[in-house]
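Can you keep this structure in mind? I'll have questions shortly.
For this view, one protein chain was removed and the others were kept in their places.
This part shows subunit A:
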Amino acid sequence: MFKSAHRKPGQNTYASQVEKYSTLKYPHRLNFYDRPPLDDITIEEFEICALDRLRLLAEIESSYARNRTWEELKQVALKQSEHYLPLNSNTAKNKNIEAERRKDHIGHFVLRLAFCRTEELRRRFVKAELALFKVRYESDDRAEREEFLQSRDFGWDAVDDAELKMYAEQLAAASPPPMSQAGGKALEKYYKVRWTRVPDLVEKRRVFLKGGMAYVPAREQSSIIFEEFQRSLEKSLQLTLKHLPRLDEDTRIVPLLDNLSQGFMAGISSEWSSAPEAAGDEITADMIDGLARKHFPMCMRHLHESLRRDKHLKHHGRLQYGLFLKVLGLSIDEAIVFWRRSFSTMQDDKFNKEYKYNIRHSYGLEGKRANYPARSCQQILTSDTPGSQDSHGCPFRHFSSENLQTGLLSMYSSQGLGASDLLEVMSYVKNGHYHVACTRVFEITHSSQGVKKGDGVGNGESVTHPNQYASRSRELEKSSESVKVEGDGDVTMG
């Protein structure tokens, strides 16, 4: 499906595509993804659509890992959707509905390619996609949803009047109408489907069963639709898997797909903006000790303390920490000051020769002058696994459980993390939800600033980037300081 498309990237621009299909292509907001996108897609589009969707799915997955209720999950997913994958109803004004729906369509199919490859990936992808579909279904405009349902053959038969009469008593007992409708004379509509399509209703005995057919009241039809969505996606993923080897020819696609699925496995979805923070946020070498204590995630705390202890950091450690500090707002001049002082046992000569160039290089001032972004959690989790002498990596993933617990207590007990919190944090770690563990540490250590369990780094979002962690932590401090100032003001006035 993407085969012809990525052979000739850039041939069609996003805008012209949108124009071309602006009227009839996506009449409905909801999509069962029965048909792949057939028009040309640029490689850039391919990636953007996938990354934005992945971000959303990763939040859904971490909502499950954090035992959020369905309502909470829904709120998180809707909020994230607004940012990354808005999907408006037909009545929305001034929105490019077609473009939104096309992005939704493409992103889904790209991720199918990335997630069809192992049983584990398929299972997790189906679960997250199903949740996203449910969220949208429940938030859809009633009339539009009805239209969508009419547009697709779900293979259900309406139960005829004769049967309704024959089984009236059983139907009423199996699926009693909600209180508001009780006593109403009008017969409710029922659909007949094979019981295997509504296992959740069967399990809870919420339908009448006869000869293998389930008699599903109209108000429960969402059950059939969700089951159908799941079943058809599972089947499609198997088919995609069969066709996948043909993609191997394309050297650009495969690494991209690897990257996407790895990100999902690590629970991470996207890059934190690598642009330096707004002016006024610049930091100096002198400030770093203080910042580290108050705002750094554990990986950076650990790098900082290793640097202080050993007066040195190995290559990957310097890279991970240096780029983090750059994005935090450390200018090139301050960076040179910082690293020169930190390597206190090193001769000037050696520093200038071997290290200064690399620092300038990482700021894009030497060599090919690239603006290197800071490492995301995904990169830290999945690439350059640390050896026994290294200090880089993600402590939640790369530390032994004992070292992790000792480290957590020594670094964060002053910010309110106690031994009683370890059990919960460690349970996330044991299940491989490293980012959830890190997010929980953030919540605990910022509870004095009003952060509650489930808030994450804001809007329920999980930690996906060390700079996101640090920057949210600093924002919280600023806003609580301003509250304090106001508070003081009040006291004076009173």
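Just so we're on the same page, a residue touches a chain if its C-beta (ideal position, glycine included) is under 8 Å from a C-beta of that chain, and two chains touch if they have at least 3 such contacts; residues count from 1.
Just so we're on the same page, contacts and distances are computed from a predicted model.
One subunit of the complex is not drawn; among "Prim-pol domain-containing protein", "Ubiquitin-like modifier-activating enzyme ATG7", "Alkylglycerone-phosphate synthase" or "General transcription factor IIH subunit 3", its UniProt record names it "Prim-pol domain-containing protein". Considering the full assembly, A:V202 is the residue among A:I48, A:A92, A:L164 or A:V202 that touches the omitted chain.
Listed residues A:A92, A:L149, A:M213 or A:V254: the one in touch with the omitted chain is A:M213. Within the full complex, the residue among A:L78, A:A143, A:A173 or A:A218 touching the omitted chain is A:A173. Hidden from this view is one chain, which touches subunit A at 118-119, 169-170, 172-174, 176, 194-196, 199-200, 202-206, 208-213.
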